[in-house]
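The complex is shown incomplete by one protein chain, all other protein chains being positioned as in the whole.
Take a look at chain A:
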Amino acid sequence: MSTDMMSKETRDADLGAPVLKIEKLCTWFDTREGTARAVDGVDLELYEGEILGLVGESGSGKSVTGYSVMGLIDPPGRIAGGRILLDGRDLTRLSEEEHRRVRGKDIAMIFQDPSMTLNPTLRIETQMIEAVRAHEACSTAQARRRAKDALDMVGIPSPEERLRAYPFELSGGMRQRVAIAIALLNKPRLIIADEPTTALDVSIQSQIIYELQTLCRETGTAMIWVTHDLAVVAGMADRLAVMYAGRIVEVGTTKEVIEQPGHPYTRGLMGSVPMHETRGRRLARIPGATPSLLHLPQGCSFRERCALADKACTRMPELAQHHQAQSIRCWHPGETDR
């Protein structure tokens, strides 16, 4: 596709202001045992039509970052600091009512399990019309036409019939497409997709990836794709951000991060992906498990699992520029394992 081939330079030139700018976001959860800093000082920027892959394991804070942008953090969780700017407007300062108006209109979310997103007792059309009319005064007929167009856009065959269907009458892949169509209904500025293809079969998975990628290019919608699988985002995202224990440890263009990963954790993640090249060999595994957010080691939170760790690592490294757009939070960036 020609739009896909657009080089980084030409994109840089007409980037303009970022759609989303997250500054020093902290989302903390107060528990009886202490405060779990699920997201601790995350900075991110996203431009029009850009796809950012947010990669990390369970408990790394990647989903909580997405929920924070959506304004879906409930007590005991709270946004403890930082700003989330959507087109320059700080979302952390919105009232609940103002947030409701942004949610589903300017920002939409696609969840992992489509059967959780859809109400099983309502026809698809009822749910879609409701989503349109919640944000805009228009007739049911107009809303229905919008719903049909959205289903068309995500490649659902015979959308007129599907509108009359109930969610259980559709296959898993179809249901996820409906969920995506609902996300697109109000032409959002930003879509947050939280592992949207993990529950789907491989063949459906790549269709959905392809469709979302095309839609972002065509409509200029920015997207954050949250996943634990680098292989899913490697061929799709423009930039990657790798999270570990609530912090971004590496960020850069997809090419930079995949071809010259600088953080030992990123390298570990890449070595864990089973594929053609690893056949018959042991996978390079990251020793140990993700640490509890309540008992993080002092300094670099990865140091207890890291082969490069030394005395310097007892102090927290900053996210520092390593190569053009690539920044790494490590005292030994780019060093190969000893």
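As a convention for this text, contacts are C-beta pairs under 8 Å (C-beta built on N, C-alpha and C of every residue); 3 or more make two chains touch, one makes a residue touch a chain; residues count from 1.
By our rule, contacts and distances are computed from a predicted model.
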UniProt protein name of the chain not shown, from "Putative solute:sodium symporter small subunit", "RNA polymerase sigma factor", "Heme exporter protein B" or "ATP-binding cassette domain-containing protein": "ATP-binding cassette domain-containing protein"
Option from A:41, A:81 or A:172 whose C-beta touches the chain left out: A:172
Sole contact to the chain not displayed, among A:26, A:94 or A:234: A:234
Of A:33, A:74, A:97 or A:259, the one touching the omitted chain in the full complex: A:259
Residue among A:77, A:188 or A:268 that touches the chain left out of view: A:268
Interface with the undisplayed chain - residues on chain A: 1, 4-5, 57-58, 171-174, 201-207, 209-210, 228-232, 234-236, 254-255, 258-259, 268-276, 278-286, 289-290
